[in-house]
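Below is one structure. I have some questions about it.
Coming up: subunit A.
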Amino acid sequence: MTKILLQLNNVRQAYGKQAVISDLTLSLQKGQIGCLLGPSGCGKTTVLRCIAGFESVLAGEIYLNGVCVSSTKVFVPPEQRRIGMVFQDYALFPHLDVAANIGFGLHRLAKRERERRVDELLHVVHLTEASRKYPHELSGGQQQRVALARALAPKPELLLLDEPFSNLDISLRERLSIEVREIIKNQCTTAILVTHDQAEAFAIADEIGVMHRGEIQQLDTAFNLYHRPVNRFVADFIGQGVFLPGKVIDARQVEIELGVLQGETLHKHASGSIVDVLLRPDDIVHDNTSALQATIVSKAFRGAEILYTLRLAGGDRVLALVPSHHNHAVGEKIGIKLEVDHIVAFQQLEL
Partner candidate 1 sequence: MIIWRWVPFVAAALVLVPVGVIFSSVLMPAGEIWRHLVETTLISLLLNTFWLVLGVIVGTALLGISLAWFTAVYEFPGRRFFSWALLLPMAIPAYVTAFVALGLFDFTGPIQTTLRAWLDSDLSWFPDIRGRMGVIIVMTLAFYPYVYLLARNAFLSQGKRSLEVAQSLGFSRKQGFFKVVLPMARPWIAGGIMLVSMETLADFGTVAVFNYNTFTTAIYKAWFSMFSLQAASQLASLLIVMVFIVIVLEQQFRSRMRYAETKSSAKAQRIQLAGWHNWMVTGFVVSVLFFAFFLPVAQLGYWSVQSFAQNYDVGRYLEFLWHSLTLSGLSALLICLVVIAMVYALRRYPDSATRYAVRAATIGYALPGTVLAIGVYVPLVWLDGQLSELALHWLQIETGQLIQGTLAIMLIAYLIRFMAVSHYPIDSAMQRITHSIDEAAMSLGIHGWAMIRTVHIPILKPGIFTAATLVFVDVMKEMPITLMTRPFGWDTLAVRIYELTSEGQWEQAALPAVTLILAGLIPIYLFMRQTEI
Partner candidate 2 sequence: MTSSNLNRFLIFVSLLFSLFIIHPAHANEVVVYSARIEQLIKPMFDAFTQETGIKVKYTTDNEGALLARLEAEGKNTPADVLITSDVGNLWAAAQKGLLKPVKSEVLVGNIPTHLRDPENEWFGLSIRARTLVYNTKKVKPEELSTYENLADPKWNKRLCLRTSKKVYNQSLVAMMIAEHGEAETEKIVKGWVANLATDPLSDDTRALEFVAAGKCDVTLVNTYYFGRLMKQDPKLPLAIFWPNQDNSGVHVNISGAGVTRYARNEQAAIKLLEFLSSAKAQNLFADVNMEYPVNPQIAADPFVATWGDFKQNPMNLAKAGELQTTAVKLMDRAGYR
């Protein structure tokens, strides 16, 4: 059984004359973890603040569990929305210890129950030992987990996370994001995360909305965002890749410098039109036997793989992800071949 927990219909918000969110529609099913992904300034945090009720909307409606909480006529104050929030700077109370921070939102519970819930959460976030410490005595990761526990404690219907990992070391981010996902899933909570870091989004979210200029460009799974981007912005923003000019032959064939690509074309283009074709690093495979040669411009060691930047004979550059035992020097020529099962091509940009 799936049930829509959160629904945003045509929401609009602006600061002064500048629109921050324009006509945004979004829905999230109960138990899912959604993510708004986008560069800074795209309006994603504002969406979160509108959902939380820290800001009202200029147009549109926000429904929570089928009840309208924000519209031009209705405004349910944040404290009545049963929404938890983890702030970017954690905003822990510096004058309270860890346990008191976590128990802060449990003011409606009896003392005994409150203590039980705090203990439970301390256990969940592995901070039982630190319960009497003050925030300034904790590491960044610990502070982050306290903030999460504090937001989860009152069992919110919906948990909002505003760039929760941006203050942490990169090495910590990945580990913590997996941990956070587990915690959220274990608590059977629905959550929305806002971030500009796609690795984070991919690690945590079930569904990701890519935002740009106050609009959601594409709401989809991580796989589809990467492999089936709906527009050029998404294709560019998600993952790595290059665009090469090509000429559409028919619905299943496009010709580029490296040869003719064959496969399903995601976007319809008239035969004969000139397009830009997206080539991901994994679309290009190293093959010593191939007649197709390219010069290595630079390389980046990634452990299992090496990411090579290659220059084609015509001067265009492509990326290739190659198992790392194929170690070649910069300047060397290596053989490559294409391995594409669907074609992502967009109308060429007017220059």
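Quick note on selection: all candidates are chains of the complex that A comes from, given by their letters.
As a convention for this text, a contact is a pair of C-beta atoms (placed from the backbone, for glycine too) under 8 Å apart; a residue touches a chain by one contact, two chains touch by 3 or more; residues count from 1.
These numbers come from a predicted model, not from an experiment.
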Pick the one that touches subunit A in this complex: which of 1 or 2 is it?
1
Of all residues in subunit A, those that touch candidate 1 in their complex
15, 52-55, 77-80, 82-85, 87-95, 104-105, 107-108, 134-136, 143, 150-151, 153-154, 160, 167
